[in-house]
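Removed from the display is one protein chain of the complex; every other protein chain stays in position.
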Amino acid sequence: MMHDRLTRDLYHEIRRIPLIDPHSHINPLQATARSLDDILGYHYYTELAHSAGMDQEPLAESVSPRQRVKAILEHMDRFDNTVQYSWFLEIARTFLGFTGDRVGAKDADALYDAAEKIFHAPGWEDEVLRRTNVEQIFLTNDFDDDLEGFDTNRYVPCLRTDDLVFHLAQPEVRQRLAECTGIEAADASSLKQAIGKLFEHFTSKGARACAISLPPNFTPTHIGNEEWTQAIQTIRSNPDDAAGAAVCARGVFWCLAEYCRDFGLPFDLMIGVNRRVYRLGVYQGQDLFDQRTSLIQYADLFNAFPAVTFPISVLTSVQNQELVSYSWIFPNVVTNGHWWYSNIPAYIAPDLRARLNAVPKTKQIGYYSDAYKLEFVLPKFDMYRRILASTLADELVRPGRYSEKDAIALARLLLRENTERIFLKR
Amino acid sequence: MMHDRLTRDLYHEIRRIPLIDPHSHINPLQATARSLDDILGYHYYTELAHSAGMDQEPLAESVSPRQRVKAILEHMDRFDNTVQYSWFLEIARTFLGFTGDRVGAKDADALYDAAEKIFHAPGWEDEVLRRTNVEQIFLTNDFDDDLEGFDTNRYVPCLRTDDLVFHLAQPEVRQRLAECTGIEAADASSLKQAIGKLFEHFTSKGARACAISLPPNFTPTHIGNEEWTQAIQTIRSNPDDAAGAAVCARGVFWCLAEYCRDFGLPFDLMIGVNRRVYRLGVYQGQDLFDQRTSLIQYADLFNAFPAVTFPISVLTSVQNQELVSYSWIFPNVVTNGHWWYSNIPAYIAPDLRARLNAVPKTKQIGYYSDAYKLEFVLPKFDMYRRILASTLADELVRPGRYSEKDAIALARLLLRENTERIFLKR
Partner (left out) sequence: MMHDRLTRDLYHEIRRIPLIDPHSHINPLQATARSLDDILGYHYYTELAHSAGMDQEPLAESVSPRQRVKAILEHMDRFDNTVQYSWFLEIARTFLGFTGDRVGAKDADALYDAAEKIFHAPGWEDEVLRRTNVEQIFLTNDFDDDLEGFDTNRYVPCLRTDDLVFHLAQPEVRQRLAECTGIEAADASSLKQAIGKLFEHFTSKGARACAISLPPNFTPTHIGNEEWTQAIQTIRSNPDDAAGAAVCARGVFWCLAEYCRDFGLPFDLMIGVNRRVYRLGVYQGQDLFDQRTSLIQYADLFNAFPAVTFPISVLTSVQNQELVSYSWIFPNVVTNGHWWYSNIPAYIAPDLRARLNAVPKTKQIGYYSDAYKLEFVLPKFDMYRRILASTLADELVRPGRYSEKDAIALARLLLRENTERIFLKR
């Protein structure tokens, strides 16, 4: 597959490094896929099939999983050029015994049947983890998740806070908050108290990060208690008051940063996504971005919280260029993975190269899977490992700056040790 | 020329694919150059010569074509590093029998004389088409073009609409519209009717697209008839009323999208150019851009017209990163060529790579020439084919994902079949 020996050697050594996956959407109570539908129902496939011409009928609940899988596979030859297709091919080969070069409509039944058998075999979850060589996987937990019933050392809880910051105007969100904290958040003081309860609960269960995704125009600032209280009252009486919601969002966000500081949690910021841009898009396939955003919007935050580490994910290469510079200057800003639309080789490669050129190696979290099912951790990390091997070869080993051993040690930082030091050993 | 065999093999196979050129400025009544002045008068050469120090005197009408050609060639050694220079060298070699390695002032007379002879030989147009291996070429037609006197199967008409959207405040534009439609556009209703006439005329003559170039700050929205009528009346009485012109522009634009839907035409959007930035620049060498633009400005449009295909051209790589994501999500957004300032290898290569990574292969229109004279179709497409061959080799064939045959099939989609399916077979 790789035509130069140095890259191949580095890649094979890098594969042996046990991974820690610092961000996923895995459900720890059902971490693996139960059927091929769970694999091809991943939004990358539904949205590419839809974009390439599939209408949304096969995605209806009434359609049988086998039929849905067939519909998606029937469109796959329209996007077999994509890296997302290559992830699926690797899953089919690694986990489903597929031996062909190309996968498509003709393979639907055989793959579906193989998945039925293999995914339900006893010990499948452990088997996937073993083959993937992953030790720990970070989760994305709703603020009212009870975090019960799973090994929080293997599946590390993270407090996801989009709902608190951006949807507190919705009565059901406030209801959920009241139910899980016993506090009715009617003003700044009680809302702070409620959020404090969440941090207590999450950290007591081993949570290691607070996380949020943010729209491109968001600029965090400190909001005084009085102004914040007023905004809380406004959205409680009028859920559609956009100005009130905006002030409240900034109030909650700043409060989260304060708790991150007090509880010693890094605050993962995933910057730049607009929700529901394609309004008739498939489930989870509606969000896009506006490249006109800047990390300068976060300067006050980074200055105000020197003790909080902010692992930053961005969506474009020009934001990555900002991120490289901000991470090189701010001690509390670190680079975090290759997010969503920028998680393709054409952007990972230049973004990684720039980070390796100018960000201290101890401040780079190399990659996360963002996976919904365990089976995706392997092909996604593998895509990254290939690029990492090739970049280390070109940038550091071939120019004589690093030995192969040094390069592997750097890969170990990116794939596990930085994650351990930044998130786990606090 | 290419130092690896796989790329060379792919390139030679790709060259054999008969092209369809989905966007040009060819005049079908005089498709080829009549003299070397027609070649070197292309704005790429006049603007580079001027930028490199040539004053504008040689460009005056009073100067003889031979003198003008000499003046430009005398400055060419200042920009013989550019890819535009390489297009000219290829034209000289392919069409003018030039055998040197470098072309410049010393070659002026010989090339001029050769062009006089060769360009006037009988059958020259067919010969250029044959050597270029191009079957069909899309045009850029003014809205009042009668589309008579040429083979509309070979030269495919397209309705260019910049004047209607952005210059309707000019009395002469309204005059032209009235003359070719017989309708005086005095309000929303009559303007709609007039535009409808244009679509009828164009589609009856085989037009296959509506097209427009747009400034970076344009955001299309639906304008109600009343508001639109008011704006039309404002610009009729005051051509300098910028606010009225802006509302009118949005009204016309939305109306064009409606007719594209009704007449089944794709709507080519070329996004991002500011006109007359360098006010004293050479003819067609005055326009530049502002990178601060986003496809999010078009979200309402893409949502409102799911049945209209929007082939999108952009000017920067960061817009291309947006385009890759928007094409991956919106079924009606497709990538279209490499436009103007981004049409150089340094940007084509990364932009193409990203499209191949993440946009369904059926949704990519690979390249168009944007040429004013037929002789440019060959060197421009050839630049693209070399990059395409090298990118296919690196991204798909060498990693074992595609066979060479698969790669050639993908090239065929990009160079003709997608254009056929999207524009021609509707």
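Annotations for the structure displayed:
For reference, chains read A and B in written order, and residue numbers begin at 1 within each chain.
FYI, a residue touches a chain if its C-beta (ideal position, glycine included) is under 8 Å from a C-beta of that chain, and two chains touch if they have at least 3 such contacts.
Keep in mind it's a predicted model, so treat the numbers as computed, not measured.
Across the entire complex, the residue among B:26, B:71, B:223 or B:318 in touch with the chain not shown is B:318.
Among B:13, B:80 or B:107, only B:80 touches the chain left out of the display. The residue from A:258, A:322, A:382 or A:417 that touches the chain not shown here is A:322.
Chain A residues in contact with the hidden partner, per the touch definition given at the top, are 292-296, 299, 302-303, 306, 317-319, 321-322, 324-331, 350, 353-354, 356-363, 395-396, 398-403, 410. Summarising the interface, chain B meets the missing chain with residues 1-3, 47-48, 50-53, 78-84, 86, 89, 101, 274, 277-281, 285-286, 288-292, 316-318, 341-342, 344-347, 350.
Here is the rule we go by: only the chains that are shown with their structure count from here on.
Taking each chain's centre as the average of its CA atoms, chain A and chain B sit 39 Å apart.
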